[in-house]
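Sharing a structure below in structure tokens format, with a few things to ask.
What you see is the complex with one protein chain gone and the rest in place.
As written, the chain order gives the labels A and B, with residue 1 at the start of each chain.
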Amino acid sequence: MPMSLVFYAIAGLTLAGALAAVLLKNTVHCALALTVAFAGLALLFLELDAQFAGFAQILVYIGAVAVLVVFAILLTRGSETPKDGVYSRNWMAGLVIAAGVFAVLGWAVLGSARSLPHKMAAPTVTVLQIGNALMSRYVLPLEIVALLLTAALIGAVIVAMHEKEGQK
Amino acid sequence: MTPLAGYLLVAALLFSIGLAGALTRRNAILVLIGIELMLNAANLNLIAFWRYGPHPEALTGMMFAIFSIAVAAAEAAVGLGLVIQIHRHAHTTDLDQMNRMKG
Partner (left out) sequence: MTPHDDLLKLLSHLNGPLPIPPQAWIVRWLWLIPVVPIVTSGIIALLKQPWRRLSSGLAVGSLGFSLLLSLIAFAHVMSDRALLLYFGFNAAAPDVVNFTWIQVGVANVDLGWVLDPLSAVMMVMVALVGLLIFIYSIGYMKHDENYTRFFCFMSLFAGAMLGVAIANSMLLLFMCWELVGLTSYLLIGFWYQKPAAAAAAKKAFLTTRIGDVFFLLGIVWLFAQTGTLLFYNGGAGSLEAGALTALLAQHAGFGLCAAGAIGLLIFCGAAGKSGQLPLHVWLPDAMEGPTPVSALIHAATMVAAGVYLIARVYPLMQAGALAGGTTGALTVVTWVGASTAVFAALIAVAQNDIKRILAYSTISQLGYMMAGLGMGGVAVGMFHLITHAFFKALLFLGAGSVIHGCHEEQDIRRMGGLKADMPLTFATYGIGMLALCGFPLLFSGFWSKDGILEAAMHWSVAKTPLYMLVFGALLTAFYMTRQVGYVFFGFNRGSKDAHESPEVMTVPLVVLAFFAMALGLIGTPAWPWFRGFLDGRAVGFDWHGFIEPGLLALMAISTVVVFVGLGLGWRLYGDQSPKPTEPDVLEAAAPLPWGWLRDRLYVDELYGVTVIVFYGWWARVAEWLDRRVWGGAVSGVAWAFGLWAQLNRFLDNNWVDGGFDKGCDELASGGGLLARVQTGRVQTYLRLLALAVVALALMLIWSSRA
């Protein structure tokens, strides 16, 4: 079989985590399932010989994004139990559309499966190479992303700040 | 089925799940979670194509994915900050109730 068992296991984990993140009632449980999904994705990256991407995934997503999500969930608790259930009013439409999207994507992938390469040698990517690339070829995107991150963080702080009494 | 196809399928499935979650859940944060899942699926696509595409030594796919992760982080921060602010005003994160922009 073309795919290894490891692949199937990790893929199953990721997908399970994703499903759980979307289906569970308790929001905190969803956030934790998301974390599992992120972890599974990181493992997939490692399986794909993209070690740096995998570790960056763990650091950033699990370490920052998931934490943020949990913080946000905890901060926006209050009248949490919605009367009409956790799904929105027209959830069937959303489901259908998602299914449609998957159908199209799946059809595209399977339709062109013959032309996809079968197996290729694993590339050797060192952190040195990545560092060099970041500083030479991708220096502009780097700086821009830096600016972006700064602006985003400042913005997020301002947006989420408590408003003082009167004008500020 | 080639390995690439398998990864692509997984990514597609992940994307659809994330999309389904964004479209069907009431809570705004869960919509953001769905979006994160979609982004991650895209990242997986990128890495998969880098690994099984021509010229993996150009690092293009990897770089793209790394930058995507960074941007996703920023976006998550801002988005969640917004949700918190909205919660302060509306005392709820129920998206169905937020229709003041109704036409």
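We adopt the following convention: a residue touches a chain if its C-beta (ideal position, glycine included) is under 8 Å from a C-beta of that chain, and two chains touch if they have at least 3 such contacts.
Keep in mind it's a predicted model, so treat the numbers as computed, not measured.
Engineer: Tell me which residue among B:Ala5, B:Leu19 or B:Leu59 touches the hidden chain in the full complex.
Structural biologist: If we include the chain that is not displayed, B:Leu19 is the one touching it.
Engineer: Touching the left-out chain: which of A:Ala9, A:Val28, A:Val104 or A:Met135?
Structural biologist: Missing-chain contact among the listed residues: A:Val104.
Engineer: Could you please point out the subunit B residues that touch the chain left off the display?
Structural biologist: Residues 19, 22-24, 28, 31, 95-96, 98-103 of subunit B touch the chain absent from view.
Engineer: For review purposes, identify every residue of subunit A that touches the missing chain, sorted by number.
Structural biologist: On the side of subunit A, residues 88, 90, 93-94, 97-98, 100-101, 104-105, 107-108 touch the unshown chain.
Going forward, only the chains that are shown with their structure count from here on.
Engineer: In whole angstrom, what separates the CA-based centres of subunit A and subunit B?
Structural biologist: About 5 Å separates the centre of subunit A from that of subunit B.
Engineer: Under the touch definition given earlier, write down the residues of subunit A that touch subunit B in their complex.
Structural biologist: Contact set of subunit A toward subunit B: 2-3, 7, 11, 14-15, 18-19, 21-22, 27, 30-31, 34, 37-38, 41, 44-45, 48-50, 52-53, 56-57, 60-61, 64-65, 68-69, 71-73, 75-76, 78-79, 82, 84-89, 91, 93-95, 97-99, 101-102, 105-106, 109-110, 113, 116-120, 122-123, 125, 129-130, 133-134, 138, 141, 145, 148-149, 152-153, 155-157, 159-160.
Engineer: Please give the residue numbers of subunit B that touch subunit A in the complex, ascending.
Structural biologist: Result: residues 1-10, 12-27, 29-30, 32-34, 36-37, 40, 43-44, 47-48, 50-53, 56-57, 59, 62-63, 65-67, 69-78, 80-85, 87, 91-96 of subunit B touch subunit A.
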